[in-house]
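So that we are looking at the same thing, I have put the structure below in C-alpha cells.
Excluded from the complex is one protein chain; the other protein chains are retained at their positions.
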C-alpha cells in the first residue's frame, strides 16, 4: 500500500465509504504494505511459484513431515533439502504426493505447476559433484526453470568442455558446480558472456579443507561475471539463478 | 564453423569452387570459430560495449598509460581500476580524453557511448564502503547500466534502509557493498526478490581479518538469491551485474 | 577482611578480648577474606542462588550423577549441560527430583527457589538455534530470571522481527542466538538500547566453518552494545546476562 | 503508533475531526513510530546523552572535521576514535571546544554534560594495552560513567591484581583489556561476580596473529560472566558497558 | 592432424582421391587433432600404458565395479584408489582378474604389461605413512616404474636415513612421504640432487591440523629440488614421478 | 672417531699393527661413531632407562602387541600411548606383565626399574584435562621421575591454585595441562621460577578449534619460562621434562 | 608467613611482645608472604640476577629510557628487546653504561655481574635467523649462562650440522632457532638427549605465513624432548633455558 493508495483509503473513510474498522483491518492485517513496503507484495507475487524450503539436518523426520504438510496445505510448493529415504518415508505418509529425488537428496511437493521462466545450464566438473548439482537442478525445475545438465566436463579434459559451449550459451544463466581446485568456474567464465553462479563443493581430499580450496578459487577467479554461493549450496545457486530469470522477465 | 558449414566447405573443394589453400586458410586462421566456438562471436558481440579492464597495482604509471592508449586506439572503452592521480597523470598525457574518478580510484576512457541495458542499485552499509561501491558504479555506467546509488544504509540504523526499499526494487539487480559484519546483504536479500550481488569490503578492524568477516557472512547468508564476489571487488560485481542485464536482454 | 577490621582484630588480641587461637581461626579458615578478598564473600553471596554447573561431555553418566548428587546434597541448585537421556537416567536414580529439559539438553536440580532478578529476552534467528537458546533460557530461569522466548525471527523475514521490538525492549538484557551469517545480532543491536549478548551457533553449512562465520559477524557488528560469547555457549550467555541483572540490582 | 492509537485516528477521520491529509501526514512523516516502533523513541531518549561516533581511519582530517562540526551543531556529544594530532588540528579549527586525548587517540566534543549513570572499572594487563583502555575510558566518561583505571595488573604478577579486587568490585561493570594470551579476562572473571567485558588487543608478537590469540582465549574463558568485543575495540566495550549501566537504571 | 596433414587431406579432396564425406569424417571424429592439438596424440600415446584412475570415495561398490569393467573392456589398465575389501568384492565379480592391494587400499587391473620406464624410490618417515606410500608405489608399478621402498627412516633417527642414501641416489626420482612435521623432505632434499616429490600425510595429532603442518613444512623447505603434492595424495605423487620419467625418455 | 683417533688408527696401519681389513671394519661397521657422533653413545646411555614408545592409533591391536613384545624382549621399558582395552588385551596375551592405565589410555611394560631422577608436578586446569595429564604422569614415572599430581586448579577458582604453590615449587619441572583458554600456564608461570611445560588440550567447545585456543594462549604467554608442546601431547611433555631432569643431573 | 609463624606472631601480640601496629605492618606490608606465598621469596631470590625486561615496540624512546633508568637505579640488570639505535640514544643519555647489541636489537644494562649457571647452545638454521638467536644469546649471557653460538647449520647441508654434535652435547640446554620449514628442531632433537627449546622464526616467504610453518613443524616434531616458544621470541627461549639451568642447580 503506497502513499496514493493510503491517501485514497483515508479519503474513503472521510467520505463514509469505508468504515474505520474496515480500514483498520486493511492497514493492520498487512501492516507493512500500508507503509508502501512493496517488497511484500512483490515477494508474495513471486511466492505463488517460489517453493518453501526446509533444510532437513537437525530436524527429525516427523518434524520435517509436519512442516511439509503444513506448507503444502497452505498451497505452497515445497522443497526439503538434504533429505534421506527415512525423511521421505515420514513425509509421504502425511503428504502422499511428495516425491523423492535420491541423487539430489531432496523431497518435493508440487502444488502449483510453475510457469516457464527461462533456461539454466547446470554444469559439473566431476561425477562426485552431481549430488550438489542435482539439488540446484531439481530446485530450479520446481521454480519453473528449464535445466540443461552438463556433467563431468572438468578442466583436466578440456575438449569435453569445449564441445559443450554452444549448449551452455543457449542458457540464460550458468551454474558451475566444482570441487577440488574449482578451476571450472574460471574456464567457463572465460568462455561465456552469461552470468555464472559458482558453487564450490566439498569434494576432494587433503588440503581441500572441506571445500575451502574451490571456494577461494571461485572468489579469486580471473574471469568476469562470476558470483559465488556457499560450499555445497545447490539450493542457493538455484535461488540466485531464479532471481536472475525473474528479474529478466521484469517480474 | 559447425558441421554443416564444414561439409559445405569440403564440398566446395571437391567441386573446385574453393582451392585447398583457401580452405586451409579459413580453417586455420580463425581456428576456434571454425569448430563452432560461438563464444568467440558472442564474446566479440558484447565486447563492442564491454570495456577493457586494467588492474593498476604492480604496474608503473607509464605501463598503464601505454595499455590504455593501445586499447583506446583499438576502439575499446577502457577501465583502469585502483588508479591514483599519478597514474591519471601518465594516462592523460597520452590519452587526453581520459577521465579520473577519485572516489572510485579509476581512470576511464569512453570511445563508444554504451547503450542503456538496465538499472542497478549500488548500496553500501557505510561511508567507508563507498570507494568500492564507486568502482562498481562507474564500471556499470561505462558498460551502459543506469546506477542508483543508495549509500550508508547499514543495518545498525534499519529505518534508513527500509525507506529505500522502493528504490531498490526499481532496479533489476542489487549490488550490496558492506564491510564489518556484512549483515546488509542478508537484510537486503530478505527484503527483495531481485538478484543480489554481495561485495564484502575490507573495512573494519580487529577480527575483521581483511574482509574475511564480511565475506563469510555473505556466503552464509540466510536470504535466498545472493551471490558473492571477492573482497573489495567492485569491478567484479559490476561485471556480474552487467552479465545479468545482458542475459535478460537475451544478448 | 580489610585493613580496618584486621587492625581491630589485632587490637582485640592485645586487649585480651580475643584469644590468639580464635584470631588465628578467623584469619586462617577463610584465609583469602582475611586479606580482603571480598570476592569470596560476594561470590558466596550470590552462590546461594547461582547454580553449580557440570559440562557433561567427557564424563560418564555415573560420574555426572555423582557430581549432581554431591552438589545438590550441599544445597546448591545444579545445572548439567549437554546432557542426554542416558545421563538423566543415571542422575535421576540418585537425585529423583532432577528434571530433564530435552530441548536444552540439560538436567537441573532446584534446591532453592531463586528470587526474581529481572527479565531477559532470548531471541533466535532460526528454529535450529533453539537448542542453544534453550540452554540459555533454562539456565536463566534456574538463576531467577524471567525469560521471554522470541524464536525464529531471522533477518531474511524482517517483518517477523520488527513485530517483536516492543517485547524485546521490555527485557533488561537481550540474548541473540544465531548461526549461519549471524546478522540478527547486528539488526537487534541497531533496534534496541539494551545490552545484547550474542551467541553464535554452529548451525549452517559450507563455509560456516563450525560457527566461525557467525562468530566473526557478531564480533564485527556495526551496532553498539553487543558482547559475544563462545559458539553454541548458551550457558555462557545466561551467566553473563545474570551477572548484568545482579549488577543492576547492586548485588 | 499502536493499534489503539491508529483506531482512534481513523475514527477521528470518520468523525471529520481530522482531515485525511492531516492523518496521512501523521502516519507518513514518522512512519516507524506509527507502527509502534518504540525503539525509535527509546533510541532518541538515550541519544540525548549518547555521543555520536566517528571512526577516523579512511577519512581525511577535513572530512572528520566537517562531520564533527555538523554533529556538534546538532547538539550531540561527539567522539572521534583513532584520531591523530592532524585530525585534531582540522577539527579544532572548526570546533574550537574540541578536546584531544592522545593516549586514547580520540577527539571529543561535549555539548551536554552527561548525567552520572554508574561506575566502570577499566583494567589492563600491560602498559601497551592502555591505548585501547583509554578509548574505552574516555568514551565512558563522555557517556556519563565514572571510570576507575586499573592498569598493568597482568597475570604474570598476580599479586598486583589481587590487591585491586576491592576496587574492581566497587564498579558495576568491569572492562578487561589484554593482549598476548589474554588470560587476565579469565582470572578477573573468576574473582568477581560483576559482568566482565573482555577486549582482546593486538598487542603481542609471533603467533599472536594480530590479537587472535587473546580473542580466542577470551571466548573460551572458563570463567562465567564474560562477554567479548572485537580486537582493540575500546569504544565497543564502552558502548556495551554503558548499555548495561542504562539497563540497570531501567532507562 | 597438423597443418601439413590437413593441407594434404584438402589436396586429396581437390584431387578427388578422398571424398568430402570421408574427409569430414576424419576431421570431425577427432576434431581437436585437426587443429594440431598434439597433446591428444601425445596423451593417447602415453595412455596405452597410463592407467585410468577411479577415486572410490563417494561412489558405491557397484558404481566402481561398472567403471572398472568398462575401462578394462576398453583395454586400459585401471587403478581404483581408496578402495576397501567391499569394493574389491564388487569389482572382482565383474572383473575376475582384478587384484586387491590392502596396504595401498587399491584395486588394480592390468591389461597391458607396462614397459620399464625408470626407477623411483618411495621413502617414508614412519610406519603410519606406509599406506600413502603404497598408493604411490603400486600406482608407479602399474605405470611401468621400478619402485624401491625405503620405509621408516624419519629424521628423529638420522642414522637410519643416512644408511640409505646410496639406495636413494640410484633412483631417478624420490617420493618422500611424511606426516607430523614433514622434515624428512627437507633432509632428503639436502642429501640428493634428484627431483624430490614430497607427499605430506595427515598422520599426527594435535596441531597437525590434518596434514597442514607437514604440507607447510614441505612447501617451505630450505632444500632445492622439492615439489609438493596434496596431503595423502600418493597417486598424485606417482603421476608426477611417472611424468618425469617419461619426459626423461623423451616420450 | 675424532681426528686424533683416526690419525692413530692410520699410523697403526702404516706400522703394520693393524691390518687394512681390520681398520676398514672399525671405520665401516660403526660409521657414525667413527666420526665422533657422541650422540649415539649418549643416546644409548640414556636408552637403558628411556622407554620405547608406540603411538597406537592407526595400528591394529595385534601390530601393537607384536611391537611391544619385540621391544620388551630387547629389554626396553615400553610405553604404548592412546591404547584402549582391546589393545591391552592383545598385548597382555603376548606380554603378560604388561599393565593397563585406563585414565592415561596407556599400556606399559617395565623391564628395568628406573632410577629416581627428580620430581615433576603435573597440574591440570580441569578434570577433563586429566587424561592428557595422566599420559604425562605415567610416562614420567616409567622414566624414573616422581610425579606430584595437582589436578583441577583452573584459574576460574584462583584460591585453589594459590593453595598449591608450595607443592609446585618443590618440583623441579612443572607440566601444566589446560584446555579452553589455557590461562593456567600463564598464571603458574607467573607464580614460579621453575621451567613450565605447557600442554594445550583439545578440551572445550565452540571457538576452541580443537585446542588451538589453548595452544595460542600458551605460546603467547606473558610469563617467562614456559615452553609448549603439541595439543594433547602428554607424552611429549613427559619426554621434555625428563630431558630437563637428566640434563640437571649432567647425564 | 605460614600457619606456625602467624600463630607465633599472634601469640606475641597477646603476650605484649609485639604491638598490634607492628604486627599489622608485618602482615600488611608483605601480605602475600605472610600466607606462605613462597614464590615471592623465591622470585625475589632469583631476581637479584634475573634482568628486568622491556619490550620496546609501542613505547617511545623516551619512555623506554625512563623505564631503563628507573629499573637500573633499583639495582636490576635490564634488557630492552626490539630496540633500535634511536632507542639506544635515548637510553644512553640517561644511563651511560647502557650497551647496544645491534645484531640482537637489544639494549642492556648490567648492574650485577651474573653468576655462572650453566651452558646453552644457541643454534640457527640460517644466517637470517641470527637476529632472533642473538636476542636469546645476549639475554642468556646477562642472566649468567655461557652461550655457544652454532649458526647456519640448517638441514639442507646436513654435514655442517653433524660436525657440531659434540659441541651441542656439551651444553645443558639447546636453543634451536629456525624459520622456513623449521626442520632443524626435529633433526637436533633426534641427535641429542638434551632438552631442546625450539624458536620458530618468521624468516621465509610464500606460505611461511609469518612463521606459522616453522611453528607447526616444531610443535609436531617427531623427536622427543622439544618445547616450543613463540615465533621470533628469542628472549622467551632464553628465559626458559635459564629456568632449566636454575632448576638443575636446585635454585
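Per-chain numbering from 1; labels A, B, C, D, E, F and G assigned in written order.
Heads up, the rule we're going with is that a contact is a pair of C-beta atoms (placed from the backbone, for glycine too) under 8 Å apart; a residue touches a chain by one contact, two chains touch by 3 or more.
In this text, all values refer to a predicted model and were calculated from it rather than measured experimentally.
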{"item": "Sole contact to the chain not displayed, among E:67, E:122 or E:191", "value": "E:191"}
{"item": "Touch criterion as defined above, residue of E:72, E:108, E:124 or E:172 at the omitted chain", "value": "E:172"}
{"item": "For chain B, the residues touching the chain missing from this view", "value": "32, 37, 40, 55, 57-59, 200, 202, 210-212, 215, 230-233"}
{"item": "Hidden partner interface residues of chain F, rising order", "value": "3, 6-7, 10-11, 13-14, 16, 19-20, 23-24, 27-28, 31, 34-35"}
{"item": "Where the unshown chain meets chain E, residue by residue", "value": "36-39, 42-43, 45-46, 53, 162, 165-166, 169, 172-173, 191-197, 215, 219-220, 224-231, 235-236, 239-240, 242-244, 246-251"}
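Simple rule for what comes next: only the chains that are shown with their structure count from here on.
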{"item": "Chain pair repeating C-G, as identified from B-E, C-D or A-B when over half of the contact pairs by residue number coincide", "value": "B-E"}
{"item": "For chain F paired with chain G, centre-to-centre distance based on mean C-alpha positions, whole Å", "value": "24"}
{"item": "Distance between the centres, which are taken as Cα means, of chain G and chain E, whole angstrom", "value": "50"}
{"item": "Contacts with two or more other chains, residues of chain G listed in rising order", "value": "37, 191, 212, 215, 219-220, 224, 230-231"}
